[in-house]
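Here the complex is missing a single protein chain, while all its other protein chains stay put.
And now, chain A:
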Amino acid sequence: MSTYLTKRLLYMIIILFGASLLIFCLYASTPGDFITGNIKLTAERKAELREIYGLNKPVLERYGLWMKNALHGDFGYSLAQQKPVLQLFNDYIWNSFLLAAVSTFLTWVIAVIIGVVSAYKQYSWFDTLVMVAIFAAMSLPSFFIGLFLIKILAVDLKWLPPGGIITTGSNATGWEYIKEVVRHMALPVIVMTLLGLGSLTRYFRSNMIDVLRQDYIRTARAKGLRERKVLFTHALRNALLPAITLVGFELPALFGGSLIIEKIFNWPGIGQLYMQSFGLRDYPLLMGFTMFIAILTVIGTLLSDLLYRIADPRVRLQ
């Protein structure tokens, strides 16, 4: 097990190095740089600024410099935001994480419940109805459902706030603050859950259907076990196994932010910031964020392999 881990960690580092070089070159080769967009600068001033920011150096030298600083824990200053990249992450990522964590949790819980019930009652009216509803929710564009809910619940009925994370100007603390945030996140969480629910429910439903047809389920029933126990102890555990792979993939998504949702609900998340930095070619921020996601992806993959091993003793890691 420990040799396996060492080997995996080594691979991870190589992968990350390769990825960082590739990403750096890709960003550097997109047309234009941070200075280009400012069409009011004189050519001399542009050259001066490129000198100050080091943008006139060859790409590989810039990469080396970036890597050296990154290894020292310095991810640089965002050119557009004039702040250290890590401080920006700290300012924005947790907001994205909050939304993603809550909606992912809800999505999984609801998907498991619906998946199990509709697999158990396959082809019943419940199953049909739920599947139709889920397909409908899946096919809705997020901006449409988002704006629609804002119009109904926030603008017309005034039940929920139309966006943001706290009431503007609010000085609430403690419980009051938590209540405020919960009210504000209700709408985006509903939309994200609705959109994520579809594929996951179908996944659990089909896994469950497969498992329910297995011999050991028949055996369990033949032993006279209670149906509840058959369903949740024998069937569900096995049906959930393949889903462990998914857990690892959820990791980067938890921190990556969601551009459209954040934009519609005016949520101060990292997704918006990233998109904006791309338009401006704010290299330090772009590099920092992309590498952050790359690291999470690699860790997530490792994590799901390990979890698989723990959950299923038949799996050997070598």
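One rule holds in what follows: a contact is a pair of C-beta atoms (placed from the backbone, for glycine too) under 8 Å apart; a residue touches a chain by one contact, two chains touch by 3 or more; residues count from 1.
Note that contacts and distances are computed from a predicted model.
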{"item": "Protein that the absent chain corresponds to, by UniProt name, given \"ABC transporter substrate-binding protein\", \"Probable septum site-determining protein MinC\", \"Ferredoxin\" or \"L-serine deaminase\"", "value": "\"ABC transporter substrate-binding protein\""}
{"item": "Residue, one of A:136, A:155 or A:315, that touches the chain absent here", "value": "A:155"}
{"item": "Selected residue (touches chain absent from view) among A:169, A:224 or A:313", "value": "A:169"}
{"item": "Interface with the unshown chain - residue positions in chain A", "value": "30-33, 36-42, 45, 49, 52-53, 77, 79-83, 88, 91-92, 95, 141, 143, 147, 150-151, 154-155, 158, 161-169, 262-266, 268-269, 272-273, 275-276, 279-281"}
